[in-house]
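Removed from the display is one protein chain of the complex; every other protein chain stays in position.
Just so it is clear, A and B label the chains in written order, and each chain counts residues from 1 on its own.
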Amino acid sequence: MSALAQQLPAGVEIPEIPWAAISPELTLFGAGILVLLLDTAGPRRRTSSVIALAILLGIAALAAIPGGAAPEIVALLVGAGVLQLALTLWLHTRPRLLGAVLTVVALVATIGIAAWQYQAAANGGMVGTESLLADMVAVDGVALFTRFVVAGAGILTVLLGFAYLQDRRIHRGEYYPLLLFTATGMTLLASAADLLMVFLAVEILSLALYVMTGLARRDMASQEGAFKYLLLGAFSSAFLLYGIALVYGATGTTHIATAGVALSDPGTPAGLVFAGIALMLVGFAFKVALVPFHMWTPDVYQGAPTPVTAFMAAATKVAAFAAFLRVFTGGMEQLAWIWVPAVSVLAAITMLVGAALAVVQDDLKRMLGYSAVAHAGYAAIGLVAVSEIGTGATLFYLLAYAIMSLGAFGILTILERRQRKAIAVADLRGLWQSAPSLAVMFALFLLSLAGIPGTVGFIAKFGIVRAAVDAGLVWLAVVLVISSVIAAYFYIRVIVAMFMDDEPAHLADAPVPPASAASTAVSVAAVGVIALGVLPPAVIDLAERAATFAG
Amino acid sequence: MSVPAGYYLILAAALFSIGAVGVLIRRSVIVMFMCVELMLNSVNLTLVTFARIQANLDGQVLAFFVIVVAAAEVVVGLALVVNLFRLRASTDADGVGALRA
Partner (left out) sequence: MLAEYLPLLLLFAIAVGFVGVSLIVAARLGPWKPGPVKAMAYESGIITSPETEIAGSRFPVKFYLVAMLFIIFDVEAVFLYPWAVVLRDLGWFAVAAMAIFILLLFESYYYVLRKGGLEWD
């Protein structure tokens, strides 16, 4: 211990805690804890504990006034207490609904706070592109953008999942806390300015996701998916971590920007630099599912309960790519000559293999899983462009993919409730006759995933191609087009099954269960696909302005 | 009589490789888990060695977090294994669907 004490720098400083900047994470995490506790307690205890909590929040608000806190924060604390109290008193006999409502409230609050932070950043206010909390967290464009997407995806997931989970009898109380913890990890990952924080955030989101994947305890596929996800996730974390260790060894710091500068110093041992970057690359490639590190994706996507798959596809991808962007494009711009060729090749293989393997799948969830692999390849092109245009294109692509995949998996959620088993392409025959609105929306999402003009998928792909050409990576743009052509085949195949086949499948006879929440979520996604496909400039502009990293 | 720091790094690299190979070639899920743990712990050794060389504490702090995260991962993993075991009474990874695909 004395040796440890001697190594300490002379004065240990207490970091200033930027409450405002990290309030989205605090909101999500706090809500997660709260929902978990409320679920654990019985109805009577639930009410009394919430009254106690409301009193606590009131005291905190009172204490915050002389503490010099902004009036907004006081109002927020009081508002949270009152809302919480009202909701619990209203819903204390229906714990699942209470959990769902509280989760949505927390996610909406997160969007609100992020919007306020964006406003402040735009006005050059307190939240800018700077590192906070002892340089652990950066609240910059990428972080804010990810917060919006993750929170939005979370809200749609709650709407999609409620009836589905109820039907499969896996609507466990832990679902909502886990969802909130995952969202916490994701937003934290996107704002991590230190490799230590990157590792921690990855683990927070992964650990919660492993459990969510295995939510269906009696379902072998779900258990297998969860276990495989866990094993390969831990495996990839080890690689990421070893990379971080080597970078730390080469530079003496884990701060991304500082380490990036130190790494490009010619005096740094080249072996450590190469090995560190390569190992981190493997770790990130696992997390965003680039071929050949994609093996877990189809199994996990297929095994997880469908709403969880939707959330995984939409939100995890954004968060993982945000960190990938921050560490590589942001932190190691000077070293682009080392990693750009490697990532380019990975992206090219990913696009082709993902699309080719999706063609031969019959299970729709598995097919969309492989298509997710291909889409990771498209998004990675913006990464290797190493430019603000490229980063903006990747961010917009991820937003587009989040909307499309939430919609597509949302439709599958609704269909699975009708059929009570996994959906194969053949099951969709004649869907047009039995449920025209579902068929039309599903077709819309698939066309968007294929990148047909008029949808958000086209605009996003167009942005990626523009970034690739701009960076002189024409061959990657060509590979993207080839991959899209292959991919169009299996998207169109599903659409043909829905509209052209006259002979209706068994599914067509199944009654349509009322699912207003899920239908609403899917409709919102459909509107998003069209709206962003027709009038995208505002959002693209937002994505490009978000393409800034805290130094 | 101190051991050169390079030896620790080589040992850690060897342990990491053993772990990685173990995950890829072993069949029992428990052994695969142990191999992942071996990888994480070799990273810890690397981190602590570098912390010594760099004469700052960041590496040791990171190692603490790795220890805790590794424990959390094991707990989630074992819970899944126990459940899998109850569902199909085997811990053979080959039986677990298309894990090798």
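In this text, a contact is a pair of C-beta atoms (placed from the backbone, for glycine too) under 8 Å apart; a residue touches a chain by one contact, two chains touch by 3 or more.
Only a predicted model underlies this, so the values are computations on that prediction, with no experimental measurement involved.
**Student:** Out of A:I22, A:L36 or A:A525, which is the one that touches the chain we can't see?
**Tutor:** Among A:I22, A:L36 or A:A525, only A:L36 touches the chain that is not shown.
**Student:** If the hidden chain were put back, which residues of subunit B would touch it?
**Tutor:** Looking at subunit B, the ones touching the missing chain are residues 1, 60-61, 64, 67-68, 71-72, 74-75, 78-79, 82, 86.
**Student:** Determine and list the subunit A residues touching the chain excluded from the picture.
**Tutor:** 1, 4-5, 8, 11-12, 14, 33, 36-37, 40-41
Note that in this section only the chains that are shown with their structure count from here on.
**Student:** Mind listing the subunit B positions that touch subunit A in their complex?
**Tutor:** Its residues touching subunit A are 9, 16, 19-20, 23, 29, 32-33, 36, 39-40, 42-43, 46-47, 49-50, 53-62, 65-66, 69, 72-73, 76-77, 80-81, 83-84, 87-88, 96-99, 101.
**Student:** Residue numbers of subunit A touching subunit B in their complex, please.
**Tutor:** Against subunit B, the touching part of subunit A is residues 4, 7-9, 196, 199-200, 203, 207, 210-211, 214, 217-218, 220-221, 223-224, 226-228, 230-231, 234-235, 237-238, 241-242, 244-246, 248-249, 252-254, 295, 299.
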